[in-house]
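Below you'll find the structure I mean.
Only a single protein chain was left out; the remaining protein chains are all shown in position.
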Amino acid sequence: MSNTIGALIVAAAAGWVGAAALAFAASRSAGIRLCASVSGLGGLAAVVAGVLLAVHGGGTTILLGEGPVGAARFTVAPLAAPIIALLGAVAASNGLYAPRYHQASTGTALYLAVYNMALLSSLAVLVAGNVVAFLVAWETMALTCYLMILRHHERPGVSQAAFLFLALSEIGFVLIVLAFAILASQTGSLDFTTIAARAHMVPDGWRATAYVLALIGFGFKAGLVPLHIWLPAAHPVAPADGSAFLSGLIIKLGVYGIALFGFRLLAGGPAWWGLLTMGLGAITAVLGILYALMERDLKRFLAYSSIENVGVIITALGAGMTFIAYGQPAIGTFLLIAGLYHTVNHGIYKTLLFQEAGVIEHAAGTRDMDRLGGLIHRLPRTAVIVLIGTLAIAALPPLNGFVSEWMLFQGLFQGFRISDHTAGILIVVAGAMIALTGGLALNAFARAYGIPFLGMPRSRTAGAAAETGQPVAASGLLACVCVFLGVGAPLVLTALDRVARSATGRDIHSQLLVAKLTVIPAHTNFSGFSPTYLAVFLICMTLIPVLIWKAGRPRANTRRVPVWDSGIVSFKARMQYTATTHANPVGVTFQSLYQPTIHMERGSDDPAGRSGPVHYRYAVTPIFDRYLYHPTLRLIRAIARLARPIQSGDVNLYLLYLFIVVLIVYVIYAT
Amino acid sequence: MASWFYRGLRRGVVTTRYPRGPLDPWTQTLPAAPAFHSAQLTRELVRELADVCPAGALTSSDHRLTFDLGKCTACGRCLLVGGGAVTSSGEFLLAARDRSSLIKHIPIAGDGGRDGHA
Partner (left out) sequence: MPDNRAATQQATARLAEELGRQTFAIFDRSLHIRTVDTGSCAVCESEIRLLSAPHYDLHRLGFFFTPSPRHADLLLVTGPAVRAADNLLLKTYEATPDPKVVIAVGACALGGVYEENQLIHGTVDRVVPVDVSVPGCPPSPLALLQGLLIAVGRLQDKVDALSFDLDNESVS
């Protein structure tokens, strides 16, 4: 079995290398189809590999021994299994999407080559077995993603967004290197298995430092607040399948890094690690969705929603670590399963939504929600698929988002089982914050679906949208996967339980699934529900009234009349809600958080009443830019200004520096 | 307990019993349509009344005064001009199913039909 898994992973990797090579034939559309098909097949191989790895999550497999690049070792650990499967699903879906989305050109060829290398390096990150392999793969992934974002570099704002991505990725990388360096030097080995085995010997101070550095370093990639500012800039400017890949997978690599450190390499630590992680996750979730509600651009909105979901995942992981630290390993494992499950779920539906955002942009000509409308009539199949994705991400039953968030809440609500009351209260507070996030997410996605799809088109291009030639199969496939992951949750949970067992050493299968179809949160008398039965129940609830109505149709005449419109002469598109007004209640409630800049000017101040045109401008700039990044940048520039005299450009001064340094070294080694 | 509760107990029921039971005495002061003494109407008077009505409810002809109840606003100008011939009828419950039943014809039976002399 381990050989099969190994073979499949090699096949996936080979597929993506091949696709990268074939990408250079993508100057013609047939080339795109070929490249995308190979990439998709590689994705399928990865999916199967991930699923098999999760199900047979036993030992690890060694793929390559000592390679030519120093000591690069690749082993496949079960903790990476869900994300490998997710990577495969995203790659397969993008393989179906790309031929209908991209125009054949040299730019596309380069983009597809870089994209497939990004897929390959992501896979390498997930199967890396030692520090060097991990770091090399990580940097490659970051650089290839940077090049992906630069696809449309001629457009305004793209190079800045890509630079922001790279800069913050590199800062995170420095911290990750430091964390690995601490662990490697303290345990004396570069291999993950050895580090994990020897981690308990490392002094507490070093372990804590390593964990915090890893949390912040990987947090840059995952998108934790306030390290997230590259996300809303970079995700919208990439092509749709690139954004899908970034949001669906790359930020999960940050989550994987945190899980790697928390659960595998350091194998748990004091409770404050978990509480810190959980707190950061909860804050990220709330702030992410609050800023999402203020966005008019569909893709920026989805980017902020990704930040919110990463917050939810990190909260699950952190709470899991807390429970384990306080001697409740069953609930801790349950929360880890919930976190991994949400990772997979979010990857699937966020990929779907970003792909469809690309379809909408192509069909309707704009991403601005305030210029869209009525797309449900013009893009019917897209509307159905986006509806499934929206219901999933808003965590409505019986879809997958509901199951994973239900699990998270059930885990958090059991905070009272912890003996330390402070920690229990903090966990419940985190639960309350995630509940707030859930409510705001429902509002946000009702807005994100209702404004573009329902009502009347708010611009001519939206009115002219057509569905012909748009990619449908890719997202349709993902929608089916969403339904499967929701209704077939017991199967998924069985697999994830095996994954979690390898991470925490505890198998809670009997405390997770009762009678094969009911999920319980690690305790029999707390709560429980069955996703499968719920799905059947909901279908019946919908069908039975319809059947009753059809059978006993009333005899009275029916008449078809226009919608009652209060007797106005005719409906105009401007009479509808806009995305901005829909979110206004939240904007006013959280005004002190948003600190919007409001600017109003009139033509004149005529007291008789006619003051000419009034211009009203309402803008929300995230507080992190204003209060964290700009002051930090100012500080760095100030320090640089102070240090400038050192680089005077005078060669004699530089020779003096050399002389002084040699003198110091001589003095040190002489004593 | 809220003060309105005690106030309500003290005041009792204030709802009118209409349509069952008699109308409250204060309704006698409501503005009402005019009624005419046909025996005191002359052609001149009728023409004056038709001129003075701002709502167009009174129209004159040689033989009769046509009073459209529907158009009357109970302003009282015809009472001022008509002297003893016009008084308030006290009727304000005037709803009708048939529009034509709101149009009343008052014959001009005053002496001044030919002499102009009451």
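Think of it as A and B in the order they're written, each chain with its own count starting at 1.
Everything that follows uses one rule, which is that a contact is a pair of C-beta atoms (placed from the backbone, for glycine too) under 8 Å apart; a residue touches a chain by one contact, two chains touch by 3 or more.
Nothing here was measured: the structure is a model prediction, and the numbers come from that model.
Visitor: Considering the whole complex rather than only what is displayed, give the residues of chain B touching the chain that is not shown.
Guide: 14-16, 18-19, 23, 27, 30-31, 33-40, 54-57, 67-75, 87, 89, 91-99, 101-102, 104-107, 109
Visitor: Would you write out the residues of chain A that touch the absent chain, in ascending order?
Guide: Per the touch rule, chain A residues meeting the hidden chain are 559, 561, 564-565, 567, 569.
The working rule: only the chains that are shown with their structure count from here on.
Visitor: Which whole number of Å gives the spacing of the CA centres of chain A and chain B?
Guide: Result: the chain centres lie 79 Å from each other.
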